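The complex appears here minus one protein chain, its other protein chains still in place.
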Amino acid sequence: MKKILAVFMTLCLLMLSACGGNKDGNSNNGTQQGSNNEDGHPEYVTEPISIEFWHTFGSGQAAAYMEDAVKRFNETNEYGITVVSNYIGGYVTLRSSLTTAIGSKTNPQVAILGLSDILASHGVLCDMSSYAERDGIDLDAFIDGVQTSMYYEDALTAMPFVRSCTLFYYNIDMWNAAGFTEPPKTIEELEQQAAAVAAKNGCAGFCMPIDVSFYQEALLNSMGAEGIIDEDHKGASCLEDGTLETLLTDWKSWIDEGWCVAPALTDTINMVQQQLFAKELASCVASSGSMGAILTYAEQAGVNIGVAPMPGYEGAYGVGSGGDVSIISANNNEQQMAASWEFVKFLMTDEEIALRSEMTGYLPVTSASAALMEDLFSTNENYQIAYDARLDSVDLRGSTYRSEWQTHVSAAVSYVVQDKSMTPKEAVEYLKEMSGTVFY
Amino acid sequence: MPYAMVTPAVLFFIVFTIYPMLDMIVLSFHEYNVLTDRKYVGLKNYEYLIKNIDFGLALKNTFVYTVCLVFFLIFFSLVFAVCLEKESKINAIVQRIMFFPHICSMLAISLVFQWLMDENGLFNAVLNVFKLPGLRWLESSTTALISVVIVAVWKGIGYHTLILLSALKSIPREIIEASEIDGAGPIRKFFKIIVPMLSPQIFLLLITITISSFKVFDSVRILTAGGPGKSTMVVVYYIYLYAQQYLKYGIAAAAGTILILILIVMTIIYFKVVEKKVHYE
Partner (left out) sequence: MKNKHKKIAKKTISVAVKLLIALFFLFPFYWMLITSVKPYLETLQWPPTLWPEQFTWSGYEEVISSMDIGRYLSNTIIVTFTIIGMQFFINVPAAYAFARFEFKGKAAAWGVVMASFMIPGQITFITTYFMFADMGILNTLWPQILPFGANAFAIFLLRQNFKQIPTELLEAARLDGAGEWKIIMKVMIPMSMSSLIAAALFSFIGHWNAYFWPLVMTQDDKLRPITIMVERIKDLEQGMNYTNIMAGTTIITLPILILFLFFSKRIIQAMAYRGMK
């Protein structure tokens, strides 16, 4: 009996120590290998190779595009590279999954990332600039608004895979009924027009969702402020310079005046659309990514929706965001990265960008790809409007703190406009307190 | 022979439950984001939690949720148990219907209630029929947490009624009949006879509901995602955010350790009560 017990205990101990030991070994290797690779110089793929690709395109047209694109690449590339693609989930899920995968050395070679900064700052993303240089890729071809999000400290860590921007959607009939022929361009016009439209049509005039601070960021930027995170990623000067308080004060007064509705708590984007189709709402801001769906369902519901750039404090203003495609250097060798680059290069050709944008409703990120979409632009005026708005939009600033910070900002905004339990001043004070726990 | 039989089970528990918990306690003294090695930081994570107003709020919300759930569940279960006590066809059917939500997924139930509790949802439509103003069930911090409690009460009441009912049926008929002969009204009977007779059972429920409420997550994630603001932030959701979204695993582990400590204290109380109950019998 005692013997068995002893065996059992050793077994347990062995298992415990095995688990513990493994862990340390892994993370050490992971980081080391990552830094080694960065100094490497470009190589061509010499033998057939298989690489793994994680993405966020899970359903509908987007998923169909992804499947086709991977198939096209696998069939046409000259090196015998096979890409195996996996849908992982939204940006947040993908990022956290990827992070743990890197930690446990099970990570893929290529991934779509919403915010690449946190990973780039740990040196696990490949600097693609040497490959780009070797293959003569003109990086300046990408429109100005996406340039900043491609680099982390001068390293080319991300390529703008898909991009959308903020847009203003309005019910044309309701707007006309109130005597307006043009959508608003500034906040002043918005206040004036939406209030009149609401009164005339007996519905809510405007709604701004809270989703990831996208629209709030656009309005802050339109005041000339830094947005919710400073350029140096070290803090949030919008708390100090009064811009956030101005925004919150205005927004709250719109809601108090009655023509602006507070956004829904969860799934706010979806709820806003629903109100738009039910004619309970005359206008809203939403991403260009929703344009296809909004216009299709609006037509079904018999609602005539127009699209315009998002009104801002000093004229129309927009911000953009989207997914980047990055190569993971950690735990991957030169051959794998070289193969990954071929795939990334393929995804970022003008033809692919144009096709992707046409199928998914995202906006092209080079003027050459936009030129390829001319047919669509000429038949669909809204598409042209969205693309023009994108040209004027700058990408949201990435930051290692962004994900955490924006939940606090969203919460503070929520206290003011949804819950109405905080004044704008209190919300800013609250955020000042929270900022101490985020930026350190 | 018994060792061969017990070992697999014990091994599974040690590897998949006990070891992760011990590892979590170790992790709570480290800074860790997966990409870099664990770094020992002493009590820094705990200091962070003490200073972090969100964690205090999460604890407070969890506590309020627990107290509300305990009160409403026990109160309504008692009332329903008394109502459904007699053996009859209709009582058996009602009991079964009430029980069904308990075995349904919280995800499905939350999705249905999310819509029922929408500002344009059925609950407000019903209120409007009675000329009452609609409520902002999930959208206002004053009602959001209680709305989450309502969903949990609705889901759990059938189960708790069932437990009280089987205890109620084991009370000797003579005691209840004796009180009826004494001319006690139904309310008096309820408080003077039934509640005291069921008190060990009620006390047990109190503890089990408390322990399970500390783990609330699914309904909060679907119904409110912690909002509005952070008014429905609960501890497990807090841990989830710090681990899965902020990648601050050390802080998540420290919060988990604190929750474990609370649960251990509760469990000790639980066993003390069970022991007492055994002595009674």
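Each chain carries a letter (A and B) given by its place in the written order, and its residues are counted from 1.
Just so it is clear, a contact is a pair of C-beta atoms (placed from the backbone, for glycine too) under 8 Å apart; a residue touches a chain by one contact, two chains touch by 3 or more.
Keep in mind that this is a model prediction, so the values were computed, not measured.
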Missing-chain contact, candidates B:Thr36, B:Asn91 or B:Ser179, resolves to B:Asn91
Residue touching the undisplayed chain, where the options are A:Val124, A:Ala198 or A:Ile269:
A:Ile269
Out of A:Pro184, A:Gly292, A:Pro311 or A:Pro364, the sole contact with the unshown chain comes from A:Gly292
Note that subunit B touches the absent chain at residues 1-6, 8-10, 12-14, 16-21, 23-24, 27, 34, 80, 83-84, 90-91, 93-109, 111-113, 115-116, 120-122, 125, 128, 154, 158-160, 162-163, 166-167, 205, 208, 211, 215, 217-218, 222, 236, 239-240, 243-244, 249, 252-253, 256, 259-260, 263-264, 267
Quickly run down the residues of subunit A that touch the omitted chain.
1-2, 5, 19, 22-23, 26, 58-61, 86-90, 93-94, 97-98, 100-101, 103-104, 106, 267, 269-271, 273-274, 277-278, 280, 290, 292-294, 296-297, 300-301
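Here is the rule we go by: only the chains that are shown with their structure count from here on.
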Partner subunit A, residues of subunit B touching it in the complex
3-4, 7, 10-11, 14-15, 19, 23, 33-38, 48, 51-54, 114, 118-120, 138-142, 144, 222-231, 241, 244-248
Residue ranges of subunit A touching subunit B (in the complex, touch as defined):
1, 4-5, 8, 11-12, 15-16, 19-20, 24, 27-28, 30-31, 92, 96, 99-100, 102-103, 118-119, 122, 124, 262, 264-266, 280, 403-404, 407, 411-412, 414-415, 418-422, 433-434, 437
